[in-house]
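Worksheet: one structure, shown below.
With one protein chain withheld, the remaining protein chains of the complex are depicted in position.
Note that the chains are named A and B in the order they appear, and that numbering of residues resets to 1 at the start of each chain.
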Amino acid sequence: MTRWGMVVDTDRCTGCEACVVACAEENNVQTVGEEEAKKGRAMHWLRIERAVEGTFPEVSVKFRPVMCQQCGEAPCEPVCPVYATYHTDEGLNAMVYSRCVGTRFCANNCPYTVRTFNWFDPEFPEPLDRQLNPDVSVRVDGVMEKCTFCVQRIKEGQRTAKGEDRDVEDGDIQPACASACAAQVFTFGDLEDPESKAAKLSKSPRARHLLADLGTLPGVIYLEDQEWNPGTDVS
Amino acid sequence: MSERTALTLACTDDVHLAEVLDRAQLVDGSRVRDVRSSSPLAPSLAERVPTRIPRVPIFAILGGGLGGLAADLIASLTAQADPMITGHMPIVAAPPVGIITYEGIALGAVLATTLGVLIECRLPSSRRNSEVASRVARGELVVTLDVPANAADELSRLAEPITR
Partner (left out) sequence: MTNDLQERENRLVGRLSLDRFRPGLVVGAGLTGLVALVFFYAWGIQLRDGIGVAGINRPVFWGVYITTFVFWIGISHAGTLISAILRVTGAEWRRPVTRCAEAITLFALSVGGLFPILHMGRAWKVYFMLPIPNSRGLWPNFRSPLMWDAAAITAYIVGSFLYLSLPLIPDMAILRDRSKGWRRRVFGLFALGWQGSAQQWRSLESGIKVMAVVIIPLAVSVHTIVSWDFAMTQVPMWTSTIFGPYFVVGAIYSGIAMLMIAMALLRWGMDLGDYLSDKVFNNLGLLFCAMTLAWGYFTFAEHLTVWYANEVAEARVLWSRFTGKWAGPFWTMVIVNFVIPICVLPFRWGRKPLPTALVSLGVLVGMWLERFLIIVPSLELPRLAYTLGDYTPSSIELMVLIGSVGLFAFFYFAFTMNVPIISVWEVREGWEHENSHSGAAAAAAAPQTDARTPEPAGGGS
């Protein structure tokens, strides 16, 4: 069985946020504008968390990209009253926009706070509407959304492989963040396939899960030299 | 056998009603059919009027059982109809099904109790009896007795008769 996963090497991350932009472009994420962003309603599916260590002049900054962890035992899934989010048999935490009624319980229960909500209808004034990705829907007001590991690219890769009468090979499918990253921070692959790069990297001694003690069994593995304790890193 | 008639008398209060019932009891072959009042009779008087034990609790239990069963089926069968994995829970998770069943029992019991009361009290009814109704509204207790015809006159002297 396939389990899609992502290995994120935070020691390589430069904080350039190309992945954030690529993700927003690929997935038709709306730009909420300055006013709404000030109210805490920015829609980025992927965020770069920063921790600053030391004082000038010996300062260092650590970056960590955080997206939906595609948890194996996701706390967001059971609480949706209409099954708008559930677990697929390929290990993805699916988000069904047309089913979502907007109770926002899933977002409350996500310990990683990775879900974003469409507070208003999106606006894509000309000519921005021309850059919308036709493979991805545009969500309306009242619908929850989050990182899907670019499921449209996964499906595309699977369709291509089937059309060519072969199996999906490791490296065929690259989510937008992985293909945009210049520092090769993201490695996407099938964690159940022992030959895949992602599976091999996940065995690294630096590998750890975020908030592992919560038991969510995330599908995202972070390679960090030292674990940041998110609880005390409050700026 | 002597003929029996239904005699309806209006009593002014509890004490008056007790006297009428006492006297009626002395007459052979008389029965109390009914007493109508604007509030429930005192227990000592109420037990002198023959009433059936209400079957409302049975309605409630049956209703609760049906409601609980229906809720249980809704919760568990719909989960199996289109099984989707959510979190760590099984497709048919016992605590949620239990909770929905509990609420179903409560809803079923409440609806069945109401139905039971309406059935037992024979409501809604279109019976109109304005004379009796206005006396009851004035606080009088209207008793209907089944008595032999020859005793009717005597009992009619105790309280004001109402011709139905």
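The rule is short, and it goes like this: contacts are C-beta pairs under 8 Å (C-beta built on N, C-alpha and C of every residue); 3 or more make two chains touch, one makes a residue touch a chain.
Note that the structure is predicted; figures quoted are calculated from it, not measured.
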Option from A:82, A:128 or A:182 whose C-beta touches the chain left out: A:82
Positions on subunit B where the hidden chain makes contact: 11-16, 18-20, 22, 34-42, 44, 46, 49, 51-52, 54, 56-57, 60, 64, 71, 74-75, 78-79, 81-82, 84, 86-87, 89, 93, 96-97, 99-100, 102-104, 106-107, 109-111, 113-114, 116-118, 120-127, 129, 133-134, 136-140, 158-159
On subunit A, residues whose C-beta touches the chain left out of the figure: 36, 39-42, 47, 49-50, 66, 75, 78-83, 99-105, 107-109, 111-113, 115-121, 140-144, 210-211, 214, 230-234
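We take it that only the chains that are shown with their structure count from here on.
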CA centroid of subunit A to CA centroid of subunit B, Å: 64
Touching residues on subunit B, where the partner in the complex is subunit A: 82, 84-89, 93
Subunit B-facing residues of subunit A, complex: 73-78, 80, 83, 85-87, 89
